[in-house]
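The next block holds one structure in the form of structure tokens; read it before the comments.
All protein chains of the complex are present and in place, except for one that has been dropped.
Think of it as A and B in the order they're written, each chain with its own count starting at 1.
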Amino acid sequence: MRSVQPWHQTPWDWRATIQFICGGTGTGLLFFTALAALQEADWLVRTGTLVIAFVGTGLIFVWIKLGRRWRALLVFLNPRTSWMTREAILSIPLVILVLAAIASRAPVIGLLAAVSGLGFLYAQARILRESMGIPAWREPLIVPLIVFTGLAEGAALMLIATVFFGAVGVWLPTALLLLLTIRLWLWSAYQRKLSAPGAAPLRTVAALDRANRTVIMLGHVIPLLMLISTIFIPSAAVILGLLAGLGGLFGGWYLKFTLLNRAAYNQGFAIARTPARSPGYSGPGAKPGWR
Amino acid sequence: MKNGSNKATKSIPTYCYQCVAGPDLLTVKVENDVATAVEPNFAAAEIHPAAGTVCVKAYGLVQKTYNPRRILTPMKRTNPRKGRDEDPGFVPVSWDEALELVAEKLNEIQATGLLDKSGYPRVAASFGGAGTPTAYMGTLPAFLASWGPIDMSFGSGQGVKCYHSEHLYGELWHRAFTVCSDTPLTEYIVSFGANVEASAGVCGVWRHAEARERGVKRVQIEPHLSVTGGCSAEWVPIRPKTDPAFLHAMLNVILHENPRDALDLPFLRIRTASPYLVGPNSFYLRDPDSHKPLMWDQRSGRAVPFDTADADPALEGEFTVTGIEIGADNETWEHEAAKCMTAFSKLVEHEKQYTPEWAAEICDVPAETIRRIANEFLEHAQVGATVEIEGRELPFRPVAVVLGKTVSNGWGGYDCAWARTLLACLVGGLDVPGGTLGTTVRLNRPAKDRHRSVRPDPDGFLAYPWNPTDSEGWLSRPTVRHGYRTLVPLSANSPWSQALGPTHLAWMQQQEPFPHWPEPTLPDVWFVYRTNPAISFWDTDKVSEAMAKFPFVVAFAYTLDETNYMADVLLPEATDLESLQLIRIGGTKYIEYFWDYQGFALRQPVVKARGEARDFTWIATELARRTGLLEKYNKAINRGATSIPLQGESYDYSLDVSEAHPAETIWDAICRAASAELSDGGENGGLDWYREHGFKVKPFSRLKWYLYPAIVDNDLRFEMPYQERLYRIGHQLRNRLHEQGINWWDKQLTEYEPLPIWHDLPAMIKQAIAKNLEGADEDYPFWLLTARSMQYSWGSNVGVQEMKEVADNVKGHKGILINSSKATELGIRDGDLIEVRSALRATRGPAVLQQGIRPDTVLMIGQFDHWATPFAKDFNVPSMNALVPMLMDLTDSTGSSADIVPVAVAPVGGKR
Partner (left out) sequence: MTRYVMVVDLRRCVGCQTCTVACRHTNGTPPGVQWRSVLDVESGEYPDVRRTFVPVGCQHCAKPPCMYVCPTTATRQRDDGIVTINYDYCIGCGYCIVACPYQARYKVTKQRYAYGSEPMENEALREDPGRIGVATKCTYCFDRIDAGRSQGLIPGVDPEATPSCVSSCIAAALHFGDIEDAESNVSGLLRENEHFRMHEELGAEPGSYYLWDKRQ
């Protein structure tokens, strides 16, 4: 039956979520890898390979969700208007530059890779923004939200990486602290905006509401408290940083899972007026599933 | 995209008559000898009332043809035990073996006698779809006619799923087997649950869409906001089965709150029995010599016979009159100076008690709403206006009242049909342009011309072919199991009458014999076609049990189903797109089928029949041949058993009666006769002509849409408001039945009232349940109702995937409709599994929450609940049919009962 209420989008399933998670985390990590490489070029190898793994996994998942995988190269045909084409185009320098940076250990190439990574991340955000059929995605705040969560995930993963490969300095936890704060603010603003009457289907609002506690507490408040605690308990800085990183990473992933697989109800249908079944007897409109 | 246009593609015209609202015309696209698509017949756009379109059901025919679950060879049963839990063990047999099995049984019957020890026909047959199967059974009617007596009293939905009271009383009062608004002209329609948008076919839907845009106001009065309610200007959620109270209150407002001259007084005086004087014993006061009813002539100041020329009859008043009254069985009273009121004054007095305030309580509708609707009806009537139709000036009364199925059926049906007809008469709007119209006749004859069925009765009314109730004429011994001629005088005795008798009685007797009634024998052979009473009747478990006892059942089978599960032989007939038949189209027919043309349409094989499925005409001819009835069978065809006589004044295409003719030969002759009939013998286009063109029509006068011209031409009166004939017949029937010792029909006899009295119908239903089954009133706080589904009604198409898919887009097809607030109160969410329990049994299904239904009502659309029919058995959607008991106490005098039962509703946890 054609539902009258908005229903959850189905074409972009968990595979798309993995793509958005991997793409965001990967390019975020790339950004901090490039910064760390300015201090120590080995980071390009240490976490650069992780970046390739993430970005590559994301691209593989976007490929396997295609209905016609062997035509995938046609994706490049619409740079004029499609952010998916643009994302695909940006993925080429991204992959090449990351590989080149790993091979050359040249921080400059690392920086260039990071810039293309940011472009890729932005394209990902715009892909959602241009999805006119999904009110939770077309909200303009989705763009900074996706970009900043990508960066936050990158910083969080970088912080986790430092546990194994050695610290890079206080700037990294500070950056994570800042990014988590910005993401928390963006998330709250985004959620508030969609909860306003007429902004999104009720089921979208409910889905965001259900996720809110977890996103805020596990994804932000606790990691932030841990990061702040490192100032007072320097002896536990490593473990606190690790936990903060895991929290920040989880928060971003859960947020994206929520956006793509829980809150992505479509527009549904609406009528501006109910028809006059006799002239002059029309009635107010209806928008099922919306407030 | 694959494009079939470069292959061998043809477009073949044919017809669809899957529902009573047809037939309509279509074309089928055939690519490489495979039917792929149904399309409207655009060639018929000019002559068809809905521009040549066909409804959603017709599109199911392609899947119907290729359904892999079809039965495609004759089968015979190998398990002698029958029942729902017994696998029939059907095995394929040849046509020869299958037909021999059937012929052997029939020949045995011929040898022993066509009637059994109870006097009942040994052969019975049930056909569903409200008569539509005749448009698919080829020449089977000729075989049935050649056979002799056949019991068609085992119903499959009649009386509870049809418009039963409307059929019977409609035919009595204005030759109206079904009744509708004159939709193209009307301006105000009061509809008591008439679900035209779901059941009036393409003609009805088209006409009402036009009317809405034009400016009609339709008020839909029904407990659940149906598709039709949704398309109406106003929805009035009335308490179920209280419609007579609403109608009485409308009459009260019109008669007691409006000036008399707001009514069509000349119409009432001249075209109704309103001025007839009613004697002290409630019969008309009559002229002692001529026995004609008397009326008070204001000009001469005395009572005169009703047909006195130049009389000026008094509509109202009480007069002192001399005359006689003739009651039941010619009991006569002579009166000198008796005080007699006119029938109209009787009415006015009778309706005084039924105020809107009184009805408001009963109907749960504000008095002001009832009052407003009554006044709007009156205001829109334009009393006095006229319109010219084809050069003849006729009254123009653009108001109509129409009734739905559950309103028309069972107790209260008489009241509603009467009030509806009377409302039309009060404003002079019965069967006139814009008003409330009859459509066709099935009890009166001839069936193909309603005007020609108009014959005068001695009292000045339309004559009616009652089943006699006088001592000499009454049929004391029923000829078929439900005894329609014995019990229901109104059901007449036309070929349709068996289907319009109290069909559930035939089933009820199988459980428990009726006292002083012949032993309820089983039919030796039962033929079933295009019907599934095990699903479509009421108390379906009981019906299934009964049919499992039938010794030999022959089912013309499409797929396995719940009825042919009990069959002994399955005969696969070539289905809608595979077989040959010519039928009448156009003129006026059921529901809203009003054409400006009439003629014939051909159904032809658009593709070769699949498997071993055979054309019905071939099957009928084979049966005739194998039972030695070939000559009679051919004669029946020649006589017109297929609805077209092969011999007319200027043509003769009669078949040689001694030969078994191929189907094509038979239908070619019928086609030629049809062409000749249309052209007064001038043309003889045969089968090939129809194969190419699909249909042939000639103009049909719009004057024939209305009965009024025939009433005027015959100087007759509509029998309103007073029902003296019914009153007398009821008394006579009582006398006859009591002479026979039969008192189980007494309650039904109380319905023969000259002016219907309000009975608390909801209470009556609840009392009947409480008396016959267990459970107190308060145990069943909800009313369970049903509504028609356009995608399925009459269609025999429940196994068609496409119908299920699109029907699911219409609310209610996936579960049980219940009021949202009430559901929340009971802790039921949308989609939750709920149990609905009547005093008979319980069923389950997912709840579908809707604002548009009364809080005291739940509704199950259509009739599903299949357990054998492939595909449909997986629907998991319940039907009300299993929950509705067959009870004599729920049966009205016409032998019908309504689709309504008190139930309890409870969540059972989880999703279904």
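Keep in mind that, in the parts below, contacts are C-beta pairs under 8 Å (C-beta built on N, C-alpha and C of every residue); 3 or more make two chains touch, one makes a residue touch a chain.
None of these values were measured; they are calculated from a predicted model.
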Among B:R69, B:R302 or B:H738, which residue is in touch with the absent chain?
B:R69
Thinking of the whole complex, not just what is shown, which of B:N375, B:Q850 or B:N876 touches the missing chain?
B:Q850
Where chain A meets the chain that is not shown, the residues are 2, 4, 9, 11-12, 62, 65-69, 71-72, 74-78, 81-85, 88, 127, 130-134, 137, 264, 266-277, 279-280, 282-286, 288
What residue numbers in chain B mark contact with the hidden partner chain?
1-5, 29, 31-32, 34-40, 42, 45, 50-51, 53-56, 59-60, 62-63, 65-69, 197-198, 202, 205-206, 208-210, 212-213, 225, 227-231, 235, 237, 790-791, 801-802, 805-807, 809-811, 819-821, 850-855, 871
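FYI, only the chains that are shown with their structure count from here on.
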Please work out the Cα centroid separation of chain A and chain B, and write it as a whole number of Å.
64
Which residues of chain A touch chain B in their complex?
1-2, 276-279, 281
What residues of chain B sit close enough to touch chain A in their complex?
212, 215-218, 231-234, 808-809, 813-814
